[in-house]
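Shown here: the complex without one of its protein chains, the others still in place.
On to subunit A.
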């Protein structure tokens, strides 16, 4: 998926001279996850460069560049480092179009590796997507595979509004399904690991059904899509797995169609439970599908604790926990 993300930036920089890429370690070195490797050599150091360790500075200058007319695509090294930039994102980037009535706009993309699974502890494992979905004016994307990552990132760069692009870091090297004890599977063996070379886009705001099923609906995104698929195989429960891809705007239609059909729903995410994005999903499901529901909607999430280090796999909502939630939803 690293190559897919890099290719999206490469294609975009090649097509549009106004696209610039910067962030901590992204220039000469190519980023700690190597997502920007080779871009400085190819496009020069005024279009791809290292930034000081100042997330508010990175996002703040990107906003200024966007006001000038550039299309900055910046990297926050880990989603956990986003907080110093939160003021710039919520009160500035998200509102510039609105408060100026379109006199100024803010077409920036803020990429950041998200989620756990790499023994990153509290400061390299967080999933802060709900802090963005709560902000009107932002768009929020979490891809689950290389094909989508490239198409969605190109869409994000071409979008006229600020887009938060959260890359599940455990998916960088393969379709991780939560079975940490098993050897890593490479993307090369996965159908969505194949990424076309040139330009293509995937529309923001459209979910994808990864597994058709009739017993229950699973709403997931990012790494948890693969965990949900594994849980379906392992429990034998005929789950329909929705990969949201875009959290804001949300493809409510696909969710409602599926839950109306199955009558049961499980919402999964890696982020903490309380006020997580799952809460929004559950609320929408009850608002739009109440009379079709056969059972209470079940949430499977990270615990309401900081992300621990040694106990990573007791924290991460793996296929066993997701599978138990399927059973709970079926037996209710």
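Criterion: a residue touches a chain if its C-beta (ideal position, glycine included) is under 8 Å from a C-beta of that chain, and two chains touch if they have at least 3 such contacts; residues count from 1.
Rule of thumb we're sticking to: contacts and distances are computed from a predicted model.
Participant: What name does the UniProt record list for the absent chain among "Response regulator", "Spermidine/putrescine import ATP-binding protein PotA", "2-oxoisovalerate dehydrogenase subunit alpha" or "ABC transporter"?
Facilitator: Hidden chain identified via UniProt as "2-oxoisovalerate dehydrogenase subunit alpha".
Participant: If I consider the whole complex, including the chain that's not displayed, which of A:91, A:305 or A:327 touches that chain?
Facilitator: A:91
Participant: Out of A:39, A:70 or A:266, point to the residue that touches the absent chain in the complete complex.
Facilitator: That would be A:70, which touches the missing chain.
Participant: Which one touches the absent chain: A:137, A:222 or A:319?
Facilitator: A:137
Participant: Take the complete complex as the reference. Which residues in subunit A touch the chain that isn't displayed?
Facilitator: 20, 46-47, 51-52, 54, 56-57, 60-65, 67-70, 72, 84, 87-88, 91-92, 95-105, 136-137, 139, 160-161, 205, 248-250, 252
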